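Apart from one protein chain that is not included, each protein chain of the complex appears where it belongs.
So that you can tell them apart, the chains are marked A and B in the order they are listed, and the count of residues begins at 1 in each.
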Amino acid sequence: MKPAVFEYLSPTSVQEAVQILAEPDDVGDTKVLAGGQSLVPLLSLRLAQPGRIVDINRVDALQEITEDAGVLSIGALVRQRTAEHSELVRTACPLMAAAIPHIGHPAIRNRGTVGGSIAHADPAAELPTVVVCLDAELVAEGSGGVRTIPASAFFNGFFTTALGPDEILTGVRVRSAAPGTGAAYEEVARRHGDFAMAGVAAVVRLEADTVAEARIALSGVDLVPVRASKAESVLVGQVLDDATLAAAADEATASLNPASDLHGSAAYRKHVAGVLIRRAVRSAARRARENR
Amino acid sequence: MNTREITVTVNGRTRTVTVDVRRTLADFLREDLGLTGTHLGCEHGVCGACTVVIDGATARSCLQLAVQSDGHEITTVEGLGGPNGELHPVQQALYDSHAFQCGFCTPGFVMTTYGMVAEKAAGRPTPCSRAEIREELSGNICRCSGYQAIVDGVERALAGTEQ
Partner (left out) sequence: MAGGSAISGLVGARIHRKEDRTILTGAGRYVDDVNERGMLHCHFLRSTVAHGRITGIDVEAARQLEGVVRVFTGADMSAITEDLSFAQPIPGLHSPSYPAIAHDVVRYVGEPVAMVVAESRYIAEDAAGLIEVEYDVLDVVASTTAGLAEGAPQLFPDVPGNVVHADEQLFGDIEAAFAQADHVVTDRIDQHRWAPVPMECRGGVATFDRATGQLTYEASTQTTHTLRFLLAGWIRHPIHQIRVIANNIGGAFGLKFSIYREDVALCAAAKLLGGPVKWVEDRTEHLVAAGHAREEQLTLEAAVKDDGTLLGLRVTMLLDAGAYPINPPATVYTGIVRTTLPGPYKLPAYQFSHKIVATNKASYISLRGPWAVETLVRERLMDKIAATCGISPVEVRTRNLVTLEDQPTKMITNVTLENVTAAETFARLAELVDLPAVRREQEAARAEGRLLGFGMGTFIEPAPGTPDFWAAVGFPFGAEPARIRIEIDGKVTAFTPQVPHGQSHETTLAQLIGDEMGVGFDDIRVVYGDTDATPFSMIGTGGSRAATMASGAVVYGSRELRRRILDIASHLLEANADDLEIVDGVVSVKGAPGASVPMSQIAMGCWLAPDQMPAGTNTDLEIVATYDGEGGGFSQASHACWIEIDQETGKIEIKRFLVVEDCGKMINPAVVEGQVIGGVAMGIGGMLLEHSAYDEDGQPQSATFLDYLMPSAPEIPEIEIEHLEFESDKVVGSRGVGEGGTVLAPAALLNAVDDALAQVGRGRVTATPLTPSRVLELLGVIEA
């Protein structure tokens, strides 16, 4: 199980990386290597046989976590473990703080990057679901310059993003959590640390006992992370009780058509998505109350 | 052949070598440096048998290209013991607990435990209960032991570490 032959480049700046990606590609596919936790297994299994690997770990940037004017910015090369231990992430983006421990295992998170996981776009992964839930902005840089892509437009298809062939993801921006907000990430996986059969990211902001804002996104139930906007509308303006939660869960799952595989049937994923919505929203609301 | 010259420090010894760019770090350690203590159990990042420490943090060496190690510090299981073969406290704790059987998963667990102990010593959140230890070990698969004696050993190792 060894990788096939490829050309290897290791740019030291974003500009250099972009230049390389913009070059005409006569060696076949080009893949960007960040943490490698998703890409290297594909190389070893020869499920991916790119002609060229562009290793961006030497880019001496994209490793900052900062907050400015109510916006949390996380550089694409920030290791998941760094974000996991970051006090700033914990306070400004509790959803991400709740989600990251579900990613694999510590050794994976020591190398895996925030940007890498988002750009890999596995619909069963946590970070793509988190950014969709939060309407995050993905910052990309290519030969055409820097642009911002809203999360809602970022995930185009199965393991596919809106990034152009000459673009790399340089960072993600989210609005810092407002007071009275609570977040939760729940998933059902076969074992601890496995990819979710279904997962839910939920954020709730309460005003008194009423839901002022609700955000719900689902992983593992479609080709891309799913934003359950209709379910959110069911919750907004309501007091959270079992009936409301059930109604929101039903609304979110009614139109789902998840895959069936060795680990769970479509019916199972659909059902469990509903269960997790109720659990995640309830949990998020409880934390919202604690954060008032 | 696509090759690169890299300078890498392994178990405290710095070398400059030429490697094929597609060679994994695990294969580099095992075959080029003869450090066969790091084992290959799956080569797709699930079993943890290939766990090493890179710049102080645990990582799966099968998921790293050797060229990525240029300028970095790697510790393998062979780098833990004393100069006269004395066991590192982590190794001693696992020895005292009768943790292992066939030994194939063992270096991976040793390095994962070493990583946990290092995190505790650095004041970072560390598993306290056996259940938490099990979660922290979930990235290392053992087929022989059923994990219980390994958890005993990790408990011992953590108890012996000052925060």
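Here, a residue touches a chain if its C-beta (ideal position, glycine included) is under 8 Å from a C-beta of that chain, and two chains touch if they have at least 3 such contacts.
Source: prediction; values computed, not measured.
J.: In the complete complex, the non-displayed chain touches which residues of chain B?
T.: Residues 20, 22-23, 30-31, 34-44, 46-47, 49, 76-78, 80-81, 85, 87, 91, 94-96, 98, 100-107, 110, 130-131, 133-135, 137-151 of chain B touch the chain that is not shown.
J.: Since one chain has been left out of the picture, which residues of chain A touch it in the full complex?
T.: Interface residues of chain A facing the absent chain: 1-5, 45-46, 188, 190-195, 197, 262-265, 267-268, 271-272, 275.
As a working rule, only the chains that are shown with their structure count from here on.
J.: As a quick test, compute the distance in whole Å between the mean CA positions of chain A and chain B.
T.: Roughly 28 Å separates the two chain centres.
J.: Flag every residue of chain A that touches chain B in the complex, lowest number first.
T.: Residues 1-8, 10, 33, 36-37, 40-41, 43-45, 53, 55, 57, 81, 85, 104-108, 110-111, 191-193 of chain A touch chain B in their complex.
J.: Could you list, by residue number, the parts of chain B that touch chain A in their complex?
T.: Residues of chain B touching chain A: 2, 4, 21-22, 24, 27, 43-45, 48, 51, 54, 57-60, 62-65, 67-68, 112, 115, 124-125, 135-136, 138-139.
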